[in-house]
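All protein chains but one are shown in place.
Order of writing sets the chain letters: A and B. Residues in each chain are counted from 1.
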Amino acid sequence: MDNALVASHAHTHEEEHEHVALPQHCHHFETEQQQREAGTFGMWLFLLTEIMFFGGLFFAYLLYRNWYHDAFVAASNQLSIKLGAINTAVLIGSGYFMALGVWAAEVRKKGLLVLFLVITTVLGFVFLGIKYVEYHEKWEKHHIPGEHFDVSEFVNPQAYGLKETPLAPDMAQKTQVFFSLYFAMTGMHALHMIIGIGLLFWLIWRANRGEFSSGYVAPIENFGLYWHFVDIVWIFLFPLLYLINRHPGS
Amino acid sequence: MSEYHDAANVTNPEHAEHHIVTPMTYTIIFATLLTLTAVTVGAAFVDLGIMNPVIALAIASVKGVVVILFFMHVMYQSKLIKMTVGAGFFTFLVLLTMTLSDYISRAWGLW
Partner (left out) sequence: MSGTTSTIVNLPDQRTATMPKRDYLNNEHGLLSWLFTGDHKRIAILYLISITFFFFLGGIFAGLIRLELLTPQPDLVASDTYNKLFSLHGIIMIFLFLVPSVPATLGNFLIPIMIGAKDLAFPKINLLSWYLFMTGGVLTLTALVTGGVDTGWTFTTPLSTHYLNTNVVTAATGIFIAGFASIFTGLNFIVTIHRMRAPGMTWFRMPLFVWANYAASILMVLGTPVLAISLVLVALERTLGLGVFDPTKGGDPLLFQHLFWFYSHPAVYIMILPGMGVISEVISTFSRKRIFGYTAVAFSSVAIALFGFFVWEHHMFIMGVSNYSALVFSLLTMLVAVPSAIKIFNWAFTLQKGSITFETPMLYAFAFIGLFTIGGMTGVFLGALGMDIHLTETYFIVAHFHYVMVGGMLMAFLGGIHFWWPKMFGRMYPESLSKLSAVTSFIGFNLTFMPQFVLGYLGMPRRYHAYPPEFQVLNVLSTAGATVLGVGFLLPVLYLGWSLKYGAIAGNNPWQATGLEWQIQSPPLTENFTEIPIVTQDAYDYEWLANKTEHEVTTVG
């Protein structure tokens, strides 16, 4: 059916690769190129959904940062800039290896593809591990919003050996809004990472069977789009959450 | 394109030739992103007043755009994909500005 169709319409355009033989070609697409472009387009539409999903959170951040600036500064300075920066580098590295993975699939190098995907996954785990350390510290300091939230460190920073300006008790309460957003945003981001890592395991297994080293790269490419999107979210989260005001006394 | 059938959509603005980005490009982008991360951390420790958040966001935006253009291949994609990406950010800006129109004018001068 497909062969007949392709033959019945003149093609002025020669593909770089042979394209009718691959088993992944779905019958309802006329050509594999059409299928591939449809896949990319679909993935991008899904990422639009993701932009708007995180968009709601980013707007909430913008609003409360302006309303409760002092509380946001004090609470932000509780985050470890070192861990945040390391995690940014880790995630960028993970994205880099993902990009290399797409290249490896395109030039049909199975071994390299599997290697790059594994490194991507490992760096993803490193990111989540560091995130866990950070969350754990917040837990111990009672900086998780809710019943056990403790504002004493913001009301009386000197007692904790901090050089911050003390906040009035009502403004100190507003640090809860910062931490609510911190956990909502990084939590949603981490959830996307966990889903991504799950998908990576599946892709590694399939890549290892050689599914993506014979010209069929769409799943790797589209997963790459997702993984890079998650990177971009973090690229914005890092300065917004960690770097609000790092020069106390100004 | 009315009568002529173009299954692969090659004459169509929705189509772009497939382009393989080389590892060299990826490595340059990777280095750029790491450098910009260092710059943004460094800039945060300098007191620039109102410019601090502006610079932080500007650097983050540059990083985001670079990732979108190269890691995500939008540079080499069809107009359709480029417009799709643009539409996403446009809708986000609508959410941002239209909602702000309420919050800003609720307390003129306090923002």
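Here, a residue touches a chain if its C-beta (ideal position, glycine included) is under 8 Å from a C-beta of that chain, and two chains touch if they have at least 3 such contacts.
Source: prediction; values computed, not measured.
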Under the definition given at the start, what are the shown partners of the omitted chain? A, B
From A:181, A:217, A:230 or A:244, the answer for touching the chain not displayed is A:181
Touching residues on chain B - with respect to the absent chain: 1-7, 9, 14, 80, 87-88, 91, 94-95, 98-99, 101-106
For chain A, residues touching the missing partner are 5, 9, 26-30, 34, 37-38, 41-42, 45-46, 48-57, 59-60, 63-64, 67-68, 71, 144-147, 173-174, 176-177, 180-181, 183-184, 188
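What we mean here is this: only the chains that are shown with their structure count from here on.
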Interchain centroid distance [CA atoms averaged], chain A/chain B, Å: 15
Quick check on the complex: what are the chain A residues that touch chain B? 5-6, 9, 11-13, 15-16, 30-31, 33-34, 36-37, 40-41, 44-45, 47-48, 51-52, 55-56, 58-59, 62-63, 66, 81, 85, 88-89, 92-93, 95-96, 98-100, 102-103, 106-107, 221, 224-225, 228-229, 231-232, 235-236, 238-240, 243-247, 250
In the complex, the residues of chain B that touch chain A are 5, 7-10, 14-15, 18, 20-23, 26-27, 29-30, 33-34, 37, 40-41, 44-47, 49, 52-53, 56-57, 59-60, 63-64, 67-68, 70-73, 77-78, 80-81, 84-85, 87-89, 91-92, 95-96, 99-100, 103, 111
